[in-house]
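What follows is a single structure, and I will ask about it in a moment.
Let's look at chain A:
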Amino acid sequence: MKLKALLKAGVLGVSTLAMASVAAAQDKTIRIVGFGAASGVVGIFGQNSSAAMSAAFEKINAEGGVELADGSKAMIETEYYDDRCNAEEGISVLRRIASTDALVAIGPTCSNVAEPLFGILQAKVDDEGDTGLQFPVFTDVAIKGGLAGISEWVFRNTPSESQMYDDLFAWLRTNHPDLKTIYGGVEEDFAHSRFTWYSVMKTAAEKHGFEVVGEAQWLLSDTNFSNQARGMRRAEPDVVAISAHPFTTCGMLREMTRQRIQPKILVGLTSSSSLETLSGCANEAEGLTIPTSFAPVNEEAKAAAEAVVAKGGQMDLHSASAWENAMILKDIIEAAEIGGTPETLEEDRRKIRDALAELENAPGLLGSNKRLPDGEAVKPYVFVHAKDGSWDVLHNPGS
Partner candidate 1 sequence: MLTLQSLSKHFGGVRAVDDISLTIKEGEIFGLIGPNGSGKSTTINLITGLYAPTTGTVTLDGYDLTAMAQHERTAMGVARTFQNIRLFGNLTVAQNLWVAQNGHEQRRAHFLPRWFKAGGEHGPDIEELLKFSRLHSKRDVQASALSFGEMRRLEMARALASNPRVLLLDEPAAGASQEDGQLLAERIRDVRDRGVTVLLIEHMMELVMGISDSIGVLNFGRKIAEGSPAEIQANQDVRAAYLGSKHKDEDLIHA
Partner candidate 2 sequence: MDFYFGLAQIFGVHTLLGLSAYVVLLTGQVSMAQAGFYAIGAYTAGAMTAMFGLHILPAIVIAGLVSAAIACIVGFPALRVKGLMLVVATLAFGEMVRLFFFNLSWQVERGGELFGPDGAEGFRSIRYFPENGWEVWHVTVFIWIVVAVVMAALWWMDRTRAGAVLRAVGHDEVAAQSIGLNLTAVKVGAMTAGGFIAGLGGGIYAHTVTHIEHGVFGVLLATFAIAYPILGGLGSVFGTLLAVLFIQGFLIEGLRFMGDWRSLLFGALIVLAMNLRPNGLLGEHAPRLKSILRLGKPAPDSLETKDAN
């Protein structure tokens, strides 16, 4: 009996959701849906994104909403789906979003969801032979380099790390001409960490005359770093770059303190410029220098950060992208002159995609975002460092 009731509830749950979204489209509203990891170990990312998105849409709606092709105004409706950072769930969620009247989706959180997700989309627009899903996705968080190239339906507003780190090392070279050697630390089983160290940081460091004297590798759930730190101690590097999650970043930093390794400069992964690292090990992280595409350096950014906090989230480089995506989409929708009716749904999605593809510059919180033809973005950034338990802007190349 109980089982039957449970199953019934499940079926009801699935169908009411689908129906609710249809019913809501009756008066002038359009839907933009967010998705990503809102539970599990990385759930905090999705929760922040979700808060940023709804704060941004609330702001847009308060200012009158979005203008449609016929000149009328529409409110933006949004909701956020949890994919638990699981590839199958992510695909399922996107299919579900595409089956409703949503115009475009913002997400996902995890690069390992993004990769399969982009794979089920049509690779090239108008490719008759490709039956991939035709739905625009505008990614805020999944940051691993080069993913947008998988499909022409994908656009990303994640910062391009290669430019940021290139600039960071150039800046280090200028400001600290005495620094010669660099030692890398990388979380081997985490795609983003690997990519950033091997393809971004290392290249950039070598380009600006640093000598890579060694690499330390560890895994996501490692708890013992003494072997890795010992190699680092012997190499006596001037710069140590750590490309890892906050948990192991903290573990490694602690081990470095213990083994009295004192590099002159510590460089971190851009994702580490969030609250987590500081909540885990503020003391050891002191001085950790990171390029990031968000810091509350101007009025607009401060206001946005406050709005997100009011929604129960935190503003960091990831959720800032979610905020910006919402704002960019508003402009895109107005410029694309969409119908906003159920009949024009397919057409509207295509218009949004085309408009995103043609976009070359978009306003961001820190200044103008440059859009690349392959769907990636180059965003303004600042260099921050950890100081007294918070992220302090060290240098703002844009100003």
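FYI, contacts are C-beta pairs under 8 Å (C-beta built on N, C-alpha and C of every residue); 3 or more make two chains touch, one makes a residue touch a chain; residues count from 1.
For anyone wondering why these and not others, all candidates are chains of the complex that A comes from, given by their letters.
Everything quoted here is computed from the prediction, not taken from an experiment.
Undergrad: Could you sort through 1 or 2 and say which touches chain A in this complex?
TA: Among 1 or 2, contact with chain A goes to 2.
Undergrad: What residues on chain A touch candidate 2, complex-wise?
TA: Listed in rising order, the residues of chain A that touch candidate 2 are 2-3, 6-7, 9-11, 13-14, 16-18, 38-40, 43, 47, 80-82, 84, 87-89, 91-93, 95-96, 98-99, 112, 115-116, 119-120, 122-123, 129-133, 150, 188-191, 194-195.
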